[in-house]
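Complex shown without one protein chain; remaining protein chains in place.
Up next, chain A:
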């Protein structure tokens, strides 16, 4: 299936599509923030590592200490 699908499809299609601005992720190898546009290959701009983590939420998180 995948081999057929590759014809005519850009190799770098990730399908991550967003409404607003591009999102910033953290590289698993060098821990530098990497901005990724939709349909861009998932790869650290700095070191080329292919695993990215999402940043921690900026919202306040309240824990119930129990």
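In this section, a contact is a pair of C-beta atoms (placed from the backbone, for glycine too) under 8 Å apart; a residue touches a chain by one contact, two chains touch by 3 or more; residues count from 1.
FYI, contacts and distances are computed from a predicted model.
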item	value
Chain left out of the displayed complex - its UniProt protein name, from "Elongation factor 1 alpha-like protein", "Checkpoint protein", "Nicastrin" or "DNA-directed RNA polymerase subunit beta"	"DNA-directed RNA polymerase subunit beta"
Sites on chain A contacted by the missing partner chain, in the whole complex	1-2, 4-5, 8-9, 11, 13-21, 23, 25, 28, 41-42, 48, 50-59, 61, 66
